[in-house]
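The complex is shown incomplete by one protein chain, all other protein chains being positioned as in the whole.
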Amino acid sequence: MRLVRGPAHAIAGPNPWSPEALVQCTGRSMTPRRRALVRNAALTLVLVLLATGCNALADPRAPQSTVFPKSDWAALIYDLYNKVFIMAVLVFVGVEGALLLFIIRYRRTDENRLPSQTHGNTRLEILWTILPALVLFVIAIPSIQVIFASEEVPPNVSAMYVRVIGHQWWWEFQYPELGISTANELHVPAGQTVRFDLQSADVIHSFWFPFMGGKVDVVPMRVNHMWYTPDASAASASPYLSQCVEFCGTEHAMMRNRLFVDTPEQFNAWAALQRQDAQVPQGDDVQRGAGLLLGGQCRNCHTIKGTTAIGVIGPNLTHVGSRSTIVSGTLDTNVDNLAKWIHDPQSVKPGAKMPTLGFSEADARSMAVYLMTLK
Amino acid sequence: MRSVAAAPPITPAAPPAHTEEHRTSTGLNNRKVLMWTFLGSDCMFFGALIASYIVYRGKWQQTPTPNELFDIPYTSVSAFALLMSSLAMVLALAAIQRGDLKRLKIWLLTTAGLGLIFIGGQIYEFTGFGAEGMNLSTGTGGTTFFVLTGFHGTHVSLGIIWLLSLYTLARRGALHQGRSLDVEIAGLYWHFVDIVWIIIFTVVYLLPV
Amino acid sequence: MSVVHAADHAAEHHPGARDYVIIAAILTAITAVEVAVYYILQGPTRALLSPVLIVLSTLKFTLVVMYYMHLKFDSRLFTTIFVFGLCVAIFMILAFVAIFHGFLVIPGGA
Partner (left out) sequence: MATIAVPSPIAERRVLRPIAPTGVWSWITTIDHKRIGVLYGTTAFIFFLIGGLEALLMRTQLIRPNNTLLGPDQFNGLFTMHGTTMIFLVVMPLSAAFFNYVVPLQIGARDVAFPRLNAFSYWTFLSGAILLNLGFVAQTVPDNGWFSYANITERAFSPSAGQDFWVVGLQVLGVASLAAALNFLVTIVQLRAPGMSLMRMPLFTWTTFITSILIVLAFPVIAIALFELMFDRLFGTNFFNTIGGGDPILWQHLFWTFGHPEVYILILPAMGIVSEILPVFSRKPLFGYPFMVYAVAGIAFLSFTVWAHHMFTTGLGAIATSFFAASTMLIAVPTGVKIFNWISTIHGGSLKLTTPALMSIGFVSMFTIGGLSGVMHASPPIDTQHQDTYFVVAHFHYVLFGGAIFGLFGGIYYWWPKITGRLLDDGIGKLQFWLMMIGFNLTFGPMHFLGIDGMPRRIYTYPANMGWDMWNLVASIGAYTLGLAILVMIFNIAKTFINGERAGADPWDGMTLEWTIPSPPPAYNFAVIPEVHSRDPFWLQKHPELASHELTESTGEITIGAQHVGDLGIPAVHAGQDGGHEAHGDVHVHMPDPSYWPPIAGLGFFIAGLGVLIASATTYAALGLTGIGLLTVLVAIYGWSLEPVNG
């Protein structure tokens, strides 16, 4: 198991709480062979159980599954999960087995029999006070190691920095170092450590990509952090889906987002594109749409770089046409959907913070056509 | 259901015959156990409020902050009044336990009076703060200060009502030596309110931010 | 718990009016000291103010509880009940302080 995330020696100094120190002190108590033996025995037992059990039922095609780690952090958690799960299964089998056995064994057969009146057995009871405590100790140590290992990016790792801002009910992603601002679709290069600053514009949300690791809440008045390194191989299964996981109001269910793990080349190309100003409208149709859009209220809420639209209430639309989905991952990006949304957002996503502005379907369609050109 | 139509008459004093509680497992009086248990619980009420206050203490983003407005000598005097009301309260209890009903009445009134001085002082203080720009919705400082001290003030006010009720009973001759417990229990409540102020005075007013 | 006859002992050493007045005098004195140190401890000695105040107010608190509320003379059960509530409350307050005022953050960490 990898305990230290990122490159080795990430955490310097003789800190007794450092993960290395903790590994050492637990590692010493069992010889590697003994440990392997125990682990194998447990694993065999558990795997048999699990063939029909829990993990096997976890659907590998489920795009938000928590048990197919694709980053260092997710892998750490998954390892831990397996350990704890094995313990839980062992306890489960023991307890339920004994219960079942005794129920069958000690069924009342003779209404007149008075069984022997045992009142307890102090030694036994002390035993099953201590035994679970030991099991828990075995769980607690690696848990705490992982907590500390995932607390902060090791100082010698250079991380890309992304600012995540939760809004009711969409996600804003800023790359301050790259001068990019986008919405709902996050791009990161494979193998590159990313550090997120999590902020909220209104209420509490929670930011999560199960394949990349756990979630961290996005709390107003605070800046929370999260970091991980997507596996070098993660690009192949991209995009990864997720959604907001802290109840945040009416459309909490529709606050979805996507993660694109790109190869470094793809990422650079994407970033270069995103940095540019918006495409200048060309052609009558498109110009008509642009005129409507920039003449209307849209610009109070949306930014389209290089135009008069500089609002910051809604998603940045500079490159909206380059996203695969719109409206927090609820609709595919195409002219029809854009037109439908602009015409009447409230029927698409009731409660959304974009009002229905009363544009006719035709006008909405023109704007949609313009927006589609904003690659 | 005849008794329903005729509303139950409220009768003044209860006949003393049955006020002595039955045998209890501990030999202690039920109502006294109840009061102490309630006070244990009340610790948590104030604990939660004080915790809320401390969480924001020193992180206020408002001006003026509560501590800029405090007039320590002034509040010391009203804190002192409340402290002395506790003395009056024990003296009232001692009086009824001796069967000295006259002193009982005097000390009960004194206690309530000192409580009223405290409340009056608090109202005056609050008004002053309001005039200087700190009210219930001024940042987290105003919010936590007023709600904490106001909650305490409500406790004091309820205590005053209780004491005055006892005083009325005493005047009607319904309190006598055998019912000293009624005064003792009110006293427990009253002293508790006093010790809470000891804490609030220190934590809110005196401790440096 | 052997609270059963604890109440019997209660009545014996009951403090009288005189004792109450003495306690009141002590309480007054402590309050005076509290206010005094508030003004006296300035500059570098200001750091002493918090511990001094905490000790003094704890003293006041204890005096009132022990004598005016009779816990010193009353059944142990009452002390148990009250102190238990008090301890949980104090634990909660301390935990909140630790969490919100950054005492649990690793120095140099996030």
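By letter and in written order, the chains are A, B and C; residue numbering begins at 1 in each of them.
Note that contacts are C-beta pairs under 8 Å (C-beta built on N, C-alpha and C of every residue); 3 or more make two chains touch, one makes a residue touch a chain.
Predicted, not measured: the structure shown is a model, and the values here were computed from it.
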Visible chains that the absent chain touches, using the contact criterion stated earlier: A, B, C
Options A:Pro63, A:Gly191, A:Gly296 or A:Gly311, residue touching the unrepresented chain: A:Pro63
Residues from subunit C at the interface with the omitted partner, ascending: 1, 77, 84-85, 88, 91-92, 96, 98-100, 104-106, 109-110
In subunit B, positions touching the absent partner: 1, 3-4, 8-15, 18-19, 22-26, 28, 30, 33-34, 37-38, 40-42, 44-45, 47-49, 51-52, 55-56, 59-62, 136-137, 139-140, 142-144, 146-147, 151, 161, 165
Residues in subunit A touching the chain absent from view: 54-55, 57-59, 61-67, 76-77, 80-81, 84-85, 88, 91-92, 95-96, 98-99, 102-103, 106-110, 113-122, 124-125, 128-129, 132-133, 136, 139-140, 143-144, 146-148, 150-151, 168, 202-204, 206, 210, 213-217, 219-222, 224-225, 241-254, 350-351
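By definition in this document, only the chains that are shown with their structure count from here on.
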Gap in Å, rounded to a whole number, between the CA centres of subunit C and subunit B: 18
Separation of mean Cα positions, subunit C and subunit A [Å, integer]: 48
Residues of subunit A touching at least two other chains: none
Contacts with two or more other chains, residues of subunit C listed in rising order: none
Residues on subunit C engaged by subunit B in the complex (per definition of touch): 3-8, 16-17, 20-21, 23-24, 27-28, 31, 34-35, 38-39, 46, 49-50, 53-54, 56-57, 60-61, 64-65, 67-69, 75, 77-78, 81-82, 84-86, 88-90, 92-93, 96-97, 100
Contact set on subunit B toward subunit C in their complex: 25-28, 32-33, 36-37, 39-44, 46-48, 50-51, 54-55, 72-73, 76, 79-80, 83-84, 86-87, 89-91, 94, 187-188, 191-192, 194-195, 198-199, 201-202, 206-208
